[in-house]
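Removed: one protein chain of the complex. Kept in place: all other protein chains.
Chains here go by letter, A, B and C, matching the order in which they are written, and residues are numbered from 1 within each.
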Amino acid sequence: MSITYLEAIREAQARALAEDPRVFIYGQDVGAFGGAFKATKNLAQEFPGRVIDAPISEDAIVGAAIGAAVEGMRPIIEMQFADFSTPGFNQIVNHAATLYWRTQVPCPITIRLPSGGTSGSGPFHSQSMETLYAHYPGLIVMTPATVEDAYSMLLEAVALDDPVIFCEHKLLYNHLKAESLPTEAVPVGKARLARPGRDMTIVAYSAMVHEALAVADELASEGTEVEIVDLRSIKPLDTDTVMASVARTGRLLCVGESWPWGGVTAEVVSRVACEGFGLLDAPPQRLNAKDTPVPYHPNLWAAHRPTARSIAAAARRLLRI
Amino acid sequence: MSITYLEAIREAQARALAEDPRVFIYGQDVGAFGGAFKATKNLAQEFPGRVIDAPISEDAIVGAAIGAAVEGMRPIIEMQFADFSTPGFNQIVNHAATLYWRTQVPCPITIRLPSGGTSGSGPFHSQSMETLYAHYPGLIVMTPATVEDAYSMLLEAVALDDPVIFCEHKLLYNHLKAESLPTEAVPVGKARLARPGRDMTIVAYSAMVHEALAVADELASEGTEVEIVDLRSIKPLDTDTVMASVARTGRLLCVGESWPWGGVTAEVVSRVACEGFGLLDAPPQRLNAKDTPVPYHPNLWAAHRPTARSIAAAARRLLRI
Amino acid sequence: MLLARTLDEKFASLYRAGKIHGGVFLGRGQEALSVAVGLNLRKGDVFAPLIRDQAGRLAFGETLLDAARTYLGSALGPMRGRDGNVHRGRPREGYLPMISHLGAMIAVVNGTLLARRFKGVLRTVGATCIGEGATSTGSFHEAINQAAVEKLPLVLVIANNQYAYSTPSSRQFACTSLADRASGYGVDAHSVDGTELAACLSVLAEAVERAREGHGPQMVVARLLRLCGHGEHDDASYVDPRLKASPLGRDCLKVAEQNLLSRQWADAVTIEGWRCEAVHKVEEAVATALREPTPDPYKENWCALASKHLVETHPEV
Partner (left out) sequence: MLLARTLDEKFASLYRAGKIHGGVFLGRGQEALSVAVGLNLRKGDVFAPLIRDQAGRLAFGETLLDAARTYLGSALGPMRGRDGNVHRGRPREGYLPMISHLGAMIAVVNGTLLARRFKGVLRTVGATCIGEGATSTGSFHEAINQAAVEKLPLVLVIANNQYAYSTPSSRQFACTSLADRASGYGVDAHSVDGTELAACLSVLAEAVERAREGHGPQMVVARLLRLCGHGEHDDASYVDPRLKASPLGRDCLKVAEQNLLSRQWADAVTIEGWRCEAVHKVEEAVATALREPTPDPYKENWCALASKHLVETHPEV
């Protein structure tokens, strides 16, 4: 048996629905149709009345989820694309994220964002929005890079008492496969050592973990051992694991698929610079997408985001310093 | 004669309206009423038909500004509070910010955001949203800290061919005064040395510049000379001026009023760490607001944001390292 | 509504005395409408009031002390000084605390009603109030349409008080009456003169009843005039004097009193007694709140997550 990242997301939702009567799913085309990416395939049939098609009203979708959560439900919201969460942005950051702090009443909603670039998708179906949501207090932001994490973190997202932004990468949906679903998992908030190495640390998350792993393979054949830290969740961000890795390697390259101003790479690098300055044998480095919208054409798209190639170049440069 | 930060904003708009027939102002209560903060006082009377009251429709307000800009106008949008730009977020980041890149047709709109915390305003009338807008490609983000900059940068914002997010700090509106309006100005994109010093650099922007200046006074009396860099615009961010200062002082503390995850302090610190690692004699440091919504009560509010007191403590600690 | 007016006036005078941090927003002229909403709801119903709903809040069961504590920043209030003035509620009791972004509460009420449907809780309704200005928000539209599609027992009360801050209705919408919007959503509409308590009570009773009986969302549109500034910082000098002189400009409280007197349901002495009682209660609540501790930043846990183990710690200074 083999299971994809996308199937893992479906299975996690099926299990959450089966085990917890408080769970329901709400989003555009998630019902009988099974969702734009089929992440809710057959769930409406298996759980009648609990997987609900929404109008094209992201603000009201999130708003209703908040109200349901106040009443003790645990809604899972699917945005059709991460990019379309902007009309729901206000309810997410100003309502869901502030509710617990203001009232001590938890707001357990999970918002699934099909994220990240795929070739030919263009500026409005490719965005990585984790930075925006991580900036606001009151939200947890998960960025699973593996089939196992897609499954176990989504279950944990639903179980947590806080609003969770669940960034699932569209490029991994069907390409990434595992043998089976995990039976146990690293808890949310802990990063994962995706590959041990002693010469430098690459910190990555979501799809970029796989680009980084390819680089590690490549550099290994040249005798360089790259350690890869998969952040898993970017808020909370597991600074300890990052720091421990940098303590071993002395060199840090942080890679993100989002835009260069601010974001995960800025946060990771500045934490290490502030709190682990003495661990660094060389200046830390960042690699991000370019500072333009995500281009439509595959030629441009491939050059816009970091890839194994550009990561390898950055890694080699860092090793030379 | 003496002029406040708020009056400077009004005067800049009056001048823009007078000098350029393409300029108009659109926003809630900006007309006869003169705006919630009186930043457009008398402008509707002085420029009949060019200062227009909008319905409570931030999405449509920004949308209309984009359309007008396409037709060659230069709209100035007032959001009643920065916090209320969230319903207009989508049009700003996905439409205004992408238009030039997609079509080569410029989108010259200025969006004024009355920003930042004031005592007793609470979670929804206190936000600093510069980080969000700086993350997206295609926007310029200005954060004036002085009366002179409020005036000259707003004029430059209107003159620029790109969408500008103009973050004006509400706390400075009436407190900050200057003798007169400037006749020349540092161009946008350049930071300003707000105070020279040799022992450490504090990088700040907007209202935090004044907290930092107070700290510099305090430490000067103890014999420590703090250099203060006022970023003026956070995108573009003048890395050169920051780097030159750190080259002189060897020590960097970056202060921001926004939340701790990501943001200006992360961007500044990580740029210095990546590109100016060798200039640092001690780990760089950041100081941000706490990671909760902005509290209503003055007691909590004063402890939530960085103040001269907490900045001084951070500066002293950094000097001891 | 007398109690609400008395409390509002107390807040206004505390504001003038510099005793209140931030803004003060009154319901002056809107008490009849607001109280009619609160009175027609039952325990178990959901209520999401807005800035001018002191009367509805009290009628729904808010205590004077909750209101005073929030306005005065007592650490013991429901918002513990984290949020203030009209931004208060007790979600566990079906009393939702507004966020400032106009239009945002409607969909949240929808969500509570959806949850009840899931849980099989029947015959509860959710009511929320909004000004005519906020009908221009996208949130308003998405939420009422959502309620209509789900046929939720939502009562959406629109107070057309002629102004949104300084903006007259003519700059806010171009339809004859906002009630004309109802058919475009497929929901029921009710119009009412918001200066007449009796009319408000009966129209709200009908709207709430119809929602409870399963007839789907009910939109109530009331005509009235805001008899105060937008907030107490605003002198409202822009309000058209003709509107003030028109029937819309009548004070619903005075109208109600006149009614009581003319129908001889109460005499002047009784009413004066009620007034004294209201003042007394309000003074008591305010005095209590004023004596109470304000929030202590050193005791504050600065923690926005319920999952305490996932809170990030930032280097202390």
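Note that a contact is a pair of C-beta atoms (placed from the backbone, for glycine too) under 8 Å apart; a residue touches a chain by one contact, two chains touch by 3 or more.
Computed from a prediction, not measured in an experiment: that's the story for all the values here.
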Exercise. Quick one: which shown chains sit in contact with the chain that's not drawn?
Worked result: A, B, C
For this session: Please pick, from B:G35, B:P123, B:P137 or B:G197, the residue that touches the omitted chain in the full complex.
Result: B:P137
Seminar exercise, completed: The listed residue (B:H169, B:K235 or B:K290) that touches the chain absent from the view is B:K235
Seminar exercise, completed: Given C:K119, C:K151 or C:K244, the residue that touches the chain left out of view is C:K151
Problem set entry | Option touching the unshown chain, where A:Y5, A:F24, A:F47 or A:F84 are the choices | A:F84
Exercise. Of A:D53, A:E225 or A:E275, which residue touches the hidden chain?
Worked result: A:D53
Exercise. Just one of A:G122, A:G138, A:P163 or A:G197 touches the chain that is missing; which is it?
Worked result: A:G122
Problem set entry | Interface residues of subunit A (partner: the chain not displayed) | 28-29, 31-33, 36, 53-57, 59, 83-84, 86-87, 119-125, 260-261, 285, 287-288, 290-293, 295-300, 302-304, 310, 313-314, 317
For this session: Name, in rising order, the residues on subunit B that touch the hidden chain in the full complex.
Result: 24, 50, 54-55, 57-73, 75, 87, 90-91, 94-95, 97-103, 105-108, 137-138, 140, 160-162, 188-189, 235-237, 274-275
Exercise. Given the full complex, what residues of subunit C touch the hidden partner chain?
Worked result: 136-142, 145-146, 148-149, 151, 170-176, 178, 180-187, 216
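In this text, only the chains that are shown with their structure count from here on.
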Exercise. Taking each chain's centre as the mean of its CA atoms, which one is farthest from the centre of subunit C?
Worked result: A
Exercise. For subunit A and subunit B, what's the span in angstrom between their mean Cα positions?
Worked result: 30
For this session: Let me have the rounded angstrom distance from the C-alpha centre of subunit A over to the C-alpha centre of subunit C, please.
Result: 39
Problem set entry | Between subunit B and subunit C, centroid-to-centroid distance (C-alpha), Å | 34
Exercise. Taking each residue of subunit C in turn, which ones touch at least two of the other chains?
Worked result: 79, 82-83, 87, 99, 101, 138-139, 303-304, 311-312, 315
Exercise. For subunit B, what residues touch not just one other chain but two or more?
Worked result: 59, 83, 86-87, 123-124, 261, 285, 290-293
